[in-house]
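The block underneath contains the structure these notes are about, expressed in structure tokens.
Shown here: the complex without one of its protein chains, the others still in place.
All chains are identified by letter, namely A and B, in their written order; residue positions are counted from 1 within each chain.
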Amino acid sequence: MKKSCADLLHALTHPQAMASFTPSQWDVVVRQARAAGVLGRLGALAQQHGLQQQLPEPVWHALEADLTFAQQQAIAVRYELRRLDRALAKLGIPVLILKGAAYVAMDSPASDGRFMSDIDILVAKPHLMDVESALTGGGWTSQYHDAYDQRYYREWMHELPPMQHLGRHTTLDVHHNLLPETARIKTRPDQVIASSHLLPGTQCLYVPDELDLILHSATHLLHEGEWGHGLRDLSDLYLLIAPRAEQPDFWQRLADRASQLNLQRPLYYALVELRDLFRLAVPDNVLSTPNAILARLMKALLRRGIFSFYPDCHPHLTGIAEFALFVRSHWLRMPAHLLLPHLLYKFWKQTIASDKEKA
Amino acid sequence: MRLNELSSAELHRSLAQGLGLQTGPFRFHIRTRIPGVVSGLSQLYSDFEVGNFDFYDFHVRIAPPVGLRRWFRPQVNFWMDEFSPFMPLPADHAFAQLEWGMNWCMAGHAHHYLMFHAAVLEKNGQAVILPGDPGAGKSTLTAALALSGWRLLSDEITLVDRNDGQIVPLARPVSLKNASIDIIRAFAPQAVIGEAARDTHKGTVAHLKPPGESVARMSEKAKARHIIFPRWQAGATLSTTPHAKADAFIHLAGHAFNYNLLGALGFDMTARLLEACNCQSLEYSRLEDAMDFFSELVA
Partner (left out) sequence: MLISFWRIPPTATLRLHRWPDEDEYVVHHGAANATHRLSAVAGMFLEYLASGKSDTSGFISLLQELGDDTPEITMANLLEALQRLDIIEPIDAP
């Protein structure tokens, strides 16, 4: 039995609507939101609009529970950033904070009620080894010891293998590009660093310009293959864009910057989803289509991927659609001859591992 | 409506579609066709409120996994929505798996409450919390107290309300392991104990039906007044000593499900609990002696 996600989507953009949801509506919305990772976000929105008393008590408890979790994670991120600043300050290079950690650092609405597992930072490629040494000295260690995974991350992707702090269990992803070296789309991390500004109270931590935050979020949505979080990422993007959308030159500046960074395509797809699902008013001239047929196919795949978090929301083909998107996501990141062996290797490793557990 | 008002056929049918069950502040939507689960619910949850509610805190399912293990040495899986937190288990552990699954749902999500891994019972308006490491005899003690006129609030998860610091009951069946099962049968021959699941990761497990009055009063919160650390020791005469509160604090926090998640609030709530409670360690071997001790504690 398919259930529409209309109520959930509406709540994410018009929080006051939550005050009039019936318990039956909530029975669906809470489960969808929990699966999509946006239940804490609903809690934050409900709190901001003073709706706690107007919601049925068990509903508010569920929202509050995830909100509490997200708030504690934000505290942990702020502390982690402080330790990071201490560990890397001596290198004298800008360390760019990306995505969720940036939202927390900047107190952006996109951080409200948001779960996050990793901290993402970006440094210029020449400094990668120095950064890794400084981190290791500060107590972080690489999670992946397998030589193949190490190579995958270092050579082909755009990051060091994820690092974990020994004492604190936080995971740090150190990138040197917004997209991998081997990706078909070449972008300009140096420009993002150049436009970033120092986070007050720190010595070496920088946060991206607001336009770049938006573009990176759009790129992440399309390229990272983390389909469980598609709706959450879209919600983040909505909260980043909506407050600015009325500013006179905002859309033009966004389109121009997308051109500069060669990220027009991801922006296009993200904006289409925001317009169609979140009813964001996007000026037509910003949505210049790359290629009509490709665009239609891409839209369909993306839509299914975004709703893959909850079975009742997605049409039959999602299993294939999800995989196709995952493959495309990797396709964009790695040339074909490198891609297949990697996916096979990962599959083999997972299968062997699970067989070992059963033995 | 109470579960025991449903005929056997009605119960089977309702559970196949999904039946609502109220336990403390939570409403579970339970869907299953597994006979062991149906009979377990019928026997041990007979006094519980069931029905079709508008909103459920958790939607759970016990069902066979897809594939061969449906028929050959059948297994079952527990789901909360589309998430399955445990490995599949043999079908004759199905009821135990439902119990563990319900605990998992609450422990993982109910952060309106601070949740300790402890048992809690009430008498004369005073709730007694029993934290304890495995092997301390906590579940035997809990079952015996519940069968001796104490109101059972919970045997595994003690819920503290973040708004008023009071203990919130669940009144669910008491989980008994291995030797406890026979001890409780001997202690109270009239007690209703469900079918045992053998060779689980915890050994042999069975569940004691909660007293009807505990179930009837599941919406009554209680004020915590005592924290008793029990330790069963073969041949020991009953002895009790004061237990340092700083130590009790660290123990409770270390054995809580969501102390860290609640951050400063968790610290404040635990500190307030310890302000309000008398803390003691208890060593005993004879269940009857322990019963007397607890009676005097709240007299």
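Just so we're on the same page, a contact is a pair of C-beta atoms (placed from the backbone, for glycine too) under 8 Å apart; a residue touches a chain by one contact, two chains touch by 3 or more.
If you're wondering where the values come from, they're calculated on a predicted model, not measured in any experiment.
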Contacts of the hidden chain among displayed chains
A, B
Which candidate, B:I183, B:A216 or B:L274, sits in contact with the chain we can't see?
B:L274
Kindly state which of the options B:W79, B:F187 or B:F249 is in contact with the chain not pictured.
B:F249
In the full complex, which of B:G108, B:G165 or B:G263 touches the chain missing from this view?
B:G263
Taking the full complex into account, find the residue in A:V30, A:V59, A:A76 or A:L122 that is in contact with the omitted chain.
A:A76
List the residues of chain A that touch the chain left out of this view.
72, 75-76, 78-79, 82
Where the missing chain touches chain B, by residue:
244-247, 249-250, 253, 259-260, 263-264, 267-268, 271, 274-275
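By our rule, only the chains that are shown with their structure count from here on.
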Indicate the whole-number Å distance between the mean C-alpha point of chain A and the mean C-alpha point of chain B.
39
Residues of chain B that touch chain A when the two form their complex
25-27, 53-57, 59, 81-83, 109-112, 260-263, 265
Contact set on chain A toward chain B in their complex:
22-24, 26-27, 30-31, 34-35, 56, 58-59, 61-62, 64-66, 68-69, 71-72, 75, 310-311
